[in-house]
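Beneath this line is the structure, given in structure tokens, with notes to follow.
Removed from the display is one protein chain of the complex; every other protein chain stays in position.
A, B and C label the chains in the order they appear, each numbered from 1.
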Amino acid sequence: MGDRLAGRRVLVTEADDFMGPAVIALFTEEGAQVIPDFTDLRQPGRCEALTKEAGRIDVLVVNLSIPNPRALAHETSDKDWAAVFDKIVHPLHRLVRSVLPQMIERRSGKIVVVGSAAALRGTSNRSCYAAARGAQHAYVRCVGVEVAPHNVQVNATGQIFVENPTYFPPDYINSPELKQRLKDVPAGRLSSGREAAALLLFLASSDSDFFVGQIFPYAGGWVV
Amino acid sequence: MGDRLAGRRVLVTEADDFMGPAVIALFTEEGAQVIPDFTDLRQPGRCEALTKEAGRIDVLVVNLSIPNPRALAHETSDKDWAAVFDKIVHPLHRLVRSVLPQMIERRSGKIVVVGSAAALRGTSNRSCYAAARGAQHAYVRCVGVEVAPHNVQVNATGQIFVENPTYFPPDYINSPELKQRLKDVPAGRLSSGREAAALLLFLASSDSDFFVGQIFPYAGGWVV
Amino acid sequence: MGDRLAGRRVLVTEADDFMGPAVIALFTEEGAQVIPDFTDLRQPGRCEALTKEAGRIDVLVVNLSIPNPRALAHETSDKDWAAVFDKIVHPLHRLVRSVLPQMIERRSGKIVVVGSAAALRGTSNRSCYAAARGAQHAYVRCVGVEVAPHNVQVNATGQIFVENPTYFPPDYINSPELKQRLKDVPAGRLSSGREAAALLLFLASSDSDFFVGQIFPYAGGWVV
Partner (left out) sequence: MGDRLAGRRVLVTEADDFMGPAVIALFTEEGAQVIPDFTDLRQPGRCEALTKEAGRIDVLVVNLSIPNPRALAHETSDKDWAAVFDKIVHPLHRLVRSVLPQMIERRSGKIVVVGSAAALRGTSNRSCYAAARGAQHAYVRCVGVEVAPHNVQVNATGQIFVENPTYFPPDYINSPELKQRLKDVPAGRLSSGREAAALLLFLASSDSDFFVGQIFPYAGGWVV
């Protein structure tokens, strides 16, 4: 039990998915008052309502995911394409837009975006997903620079090979496919969710005060 | 007059905008048979119809732009956000999806995406635009890897500070604002459109046969 | 007072210079048993003797510096060039070479290299220094991959604009030159040594178990 987030009010989106459970567990241990959200952020007005209901938000963890989006580029329909952007990209902007004014006014706040290494290294069957994750990273770089003078820090990770219910659920973890993929990972193993949450904790805490719109790969060496 | 694209059929989108005029001029000089398109690619079915009408396409130049999209993140409306993605991101995918099958079948083809350095370095007032350009880059990295085994090359640039009718028109070129911005550019000047087209020519020609999903910054040293 | 390095034996080189004082202060607070070294590591055999004297080393902090190395490329003499590599590059290898065997044997250990953002972004008057810092980064990437299967983690930072006795001493901090340089730093300020040490702590602790040969820019947004 630590106190690295003592007294901080932390909003975590998609609390049941992706990095939600691991983040909530670790951040709570570190003294945060976590506000978990379980709603569908694609609903019109939902992002705005959420940040309003939450009141003061010291840390916003933008945790957005969509299960298993694999397809060849020339077989990705407009519908599937839009579904990924609707789930991962557009709510990022609405969340940031809604929470920034209060952070700018208080001259204090952290936004941590859980991103993906899919945006950092090309792989087959992932073009749509990577495009959406790449949009997140470039967005974070710009917003980070934009709000740095207001003493608000916005940063993102680019993770892969991390145990989590959305992308690396228990049954996939024991699959031959994953064993094969791990041969290309210098660390030779998956990260636990808790380990990966430690990086998000670093970015949510005052340890990140000097970071501006930075992307942190977290990939066991698959990208650096 | 050269022959680096002799006999190649090159489809150039938004032929009047952004890098369209400079590309068409240089590529024609180098022997290409350029098929310029002037239509609005946001129209449903338009990308598919275009590639069908064009017949054999040896080189697709994805030249997509939207004028002057500047806004603070917390002041960017859903409508403005969607407009940028509708113009720059979604047509990229539809064009690539439409043209890839013929290239894969012939085991030959080049896709060159005119991208932006906005995706590569954070700046204020550009978060939406950068997000869209970042989506392009990550998409190119993945599609590039995906189709490399079919002997199709997909690469992109990340340009800025290039004379062109969309982003650096003549009146802006003489503005005090631009003079100030150029102080942060090691080259200390704008690139002409023709100079920038030389990089696109390199990527459209057989000189790029060994490049896979690569992003080429073109920014006078502002990013490298 | 924390316990993130409880019981860890940490060797810190050049303990009086660069990040030495800030690292020693923070790591001690976090429970580390710090072994500070104040000797000249250019002496033949000194790196080897140091690691032997130190006994078990759980964490090696490679903190190497040389004051104010500024010169135009075409005015940098062989002597000045060699001095930088002798001080910053070659001892890095000797230290790593000396300490790796015990870490590999125990299947446990961390090497944290305090690097410089000079290696990440081009600037005038810094070519020699940047070359030396660039050698460090590329070295770390490879050694990191090489020893990851032995459960040893090797990572580096790329810092700049951090208060420290070697590069940003008190008198320079108040200089007009630095004020001018800070205009190009999105964070708009220097980092304290303690803040920067927090990143080194992260890399020295078990929080870095999944990182492999990674470079962490630390630059207030000057590079990301």
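Heads up, the rule we're going with is that a contact is a pair of C-beta atoms (placed from the backbone, for glycine too) under 8 Å apart; a residue touches a chain by one contact, two chains touch by 3 or more.
Just so it is clear, the model here is predicted, and its values are computed rather than measured.
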| item | value |
| --- | --- |
| Touching the absent chain when the full complex is considered, from C:Thr13, C:Asn63 or C:Thr76 | C:Thr76 |
| Of C:Ser65, C:Gln136, C:Ser191 or C:Ser205, the residue in touch with the unshown chain | C:Gln136 |
| Sole residue of C:Pro36, C:Pro186 or C:Gly213 that reaches the chain not shown, by the stated touch rule | C:Gly213 |
| Touching residues (missing chain, whole complex) on chain A | 122, 184, 186, 221, 224 |
| Where the unshown chain meets chain B, residue by residue | 2, 141, 144-145, 148-149, 186-188, 191, 195-196, 198-199, 202, 207, 209-218, 220-221, 224 |
| Positions on chain C contacted by the hidden chain, ascending | 72-76, 78, 81-82, 85, 89-90, 93-94, 96-97, 100-101, 104, 118-128, 130-139, 141-147, 212-213 |
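Going forward, only the chains that are shown with their structure count from here on.
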| item | value |
| --- | --- |
| Mean-CA-position distance for chain C and chain B (Å) | 40 |
| Numbers and ranges of chain A residues touching at least 2 other chains | 141, 144-145, 212-213 |
